[in-house]
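A single protein chain has been omitted; all remaining protein chains appear in their positions.
Let's turn to chain A:
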Amino acid sequence: MTYQTINTQSATKGVLTITLNRPEAFNALNTLLLSEVADVLEQADKDSDIGAVVITGGPKVFAAGADIKEMAALDAVGVMNDDRPKHWRRIYQFSKPLIGAVNGYALGGGCELVMHCDIVIAGDSALFGQPEINLGIIPGAGGTQRLIRTVGKPLAMKMVLSGEMIDAQTALQANLVAEVVIPERTIERAHELAAKIASKPPIAVRLAKEALLKAFETDLESGLNLERKAFTLLAATEDRNEGIAAFMEKRKPEFKGR
């Protein structure tokens, strides 16, 4: 399958890589790009050879935001009928781990895409921001909701209201990213982590991701219930029996995804 706005690299060690590829537009996330990313993730969801997906951009720009030209063409009714929220939801619904490898600018929609990733590895020169306010708009793909849950109120308010960027170290301290490495290592490190995750029992990984994300959406009691049900469900999998047996027999487990 070929795409116009992204490149995909077929899976090695269970990891599929998506590279945003609109360098002429600083990887601005136009609707086509969003839909292509969502398409790839939906296919990856069904492909049992894929255990995790790495998403990355260019060396200087991860993604510089939404496509302003495209946005300018829409009036209120146009925005209301826009397909973009649908594509964002499709990205959010990807059930396997999505690892972001971020170098350079991740701004606006780019920063929101970062927040759709489950784990983010950033190069030490990466910069994150929600500059929408400068254009008289606000973040429209979770930037106000996910950011405040991730980095907390003071920093989220500062970023969204002033449009000021934060650097990779600040993003690390604020828990927006999981690790900061040298830029040349960003993709490699994301791959290492994704390959490690892809070697784990896939049903357990999927349920773990689901349970973790629920923590943002529910009260503790409901979250704990969901966790317990997922935990119980896993008791019915072959991989769980294999995992425990291998541990007791001091050997490497062989997971089958069942």
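Keep this in mind: contacts are C-beta pairs under 8 Å (C-beta built on N, C-alpha and C of every residue); 3 or more make two chains touch, one makes a residue touch a chain; residues count from 1.
In the analysis below, contacts and distances are computed from a predicted model.
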{"item": "Candidate names \"2-(1,2-epoxy-1,2-dihydrophenyl)acetyl-CoA isomerase\", \"Electron transfer flavoprotein subunit beta\", \"FAD-binding protein\" or \"Na(+)/H(+) antiporter subunit F\"; UniProt protein name, chain not shown", "value": "\"2-(1,2-epoxy-1,2-dihydrophenyl)acetyl-CoA isomerase\""}
{"item": "Contact with the hidden chain (one of A:60, A:149, A:185 or A:214)", "value": "A:185"}
{"item": "Chain not shown, touching residues in chain A", "value": "181-182, 184-185, 188"}
